[in-house]
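Can you read through this structure? Questions will come right after.
Complex shown without one protein chain; remaining protein chains in place.
Moving on to chain A:
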């Protein structure tokens, strides 16, 4: 029997009891919609969290805090480690910074506090550093300031209270309005000696301003200084990185830190895909690392479990609906036993009869799944659109922007179709088997 004819046959048969058919399809559709909507919450939250994480961090960035050593603990990274990192495949750049302290910087009548950092310029450029104005430092007294450096400059003489507006920003009239490029800057380095605070002023020149970071929320007031400045600071304070002496590090010797040790090392991968390979390579060589991708891995594992759980609960709903399909099919077989008997008498193959009934049950399942999917999309849309409004009404609070309550990726309807199809075949199997067992003579006798 041709498939087309089987279909036509099934359609004819299904017309025989429309109400029953409708109710069965309705139950199936409801269960499928339930599965999809339920799981879509898992998918929606997952997507929102991933999106948020990716927006907050640079995806290709891998932070390496140090190297694990055999005696336990970490060793600080040096040029040897940097060289190793740079040789790893798909590494675009390895930035390494030495962090000094926060110092007061004076520009004309204005003043601010900012952290000084010694950065490796070629590496920073390779990692994507760009200038908004000016050029890169060349001489030892030339510095490069961050985009937000100027925003923090305030008149040194003014009383603190009046300078700031309600949001804590410096009021328009007190802002530094001149061009920073070429400005002389005084960097005030402090040290404590016998309880007294001593200051040394270093004269520096701003030659460049870094571009505004691409991510809006990144705040960049850092001042990039040269190795020269670092040496001067260490010579003055007598401590590594210009630390203020206190009871904790009273006898720290500046020479105990080799010149090629870095406080802050970040590896930049060529693309997101190579991050995993790089971190694996790092791990194999005893370098622990942090990256968004690794962080997301844990999030993904957790949400995969959550989603699987939700789909499982939804599957139970489909299983319950399948009892309806089983019932419908069993009744259909009983009702049609005389017809089945006649068909068998003429020479219908039992396999064909089984196929027809399986086709009918899967037909119910697939129509139900299709309707359920459409309904689920509608519900999902309404939830995403309506729930924020309800939350706003009820709690007077805006839900986080871009938060998705329900998300239906294509895979979800596909999964539910597969589950639904599988379950309907399963529930149609026994009735179909029964249909093939109809006794010809008995069925034909009933006709008389």
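Note that a contact is a pair of C-beta atoms (placed from the backbone, for glycine too) under 8 Å apart; a residue touches a chain by one contact, two chains touch by 3 or more; residues count from 1.
Everything that follows uses one rule, which is that contacts and distances are computed from a predicted model.
Hidden chain, UniProt protein name from the list "4Fe-4S dicluster domain-containing protein", "ABC transporter ATP-binding protein", "TonB-dependent receptor" or "NADH-quinone oxidoreductase subunit E": "ABC transporter ATP-binding protein". Check A:155, A:238, A:350 or A:399 against the missing chain and you find that the one touching it is A:350. By the touch criterion stated above, the residues of chain A touching the omitted chain are 1-2, 5, 9, 12, 16, 339, 342-352, 440-441, 444, 447-448.
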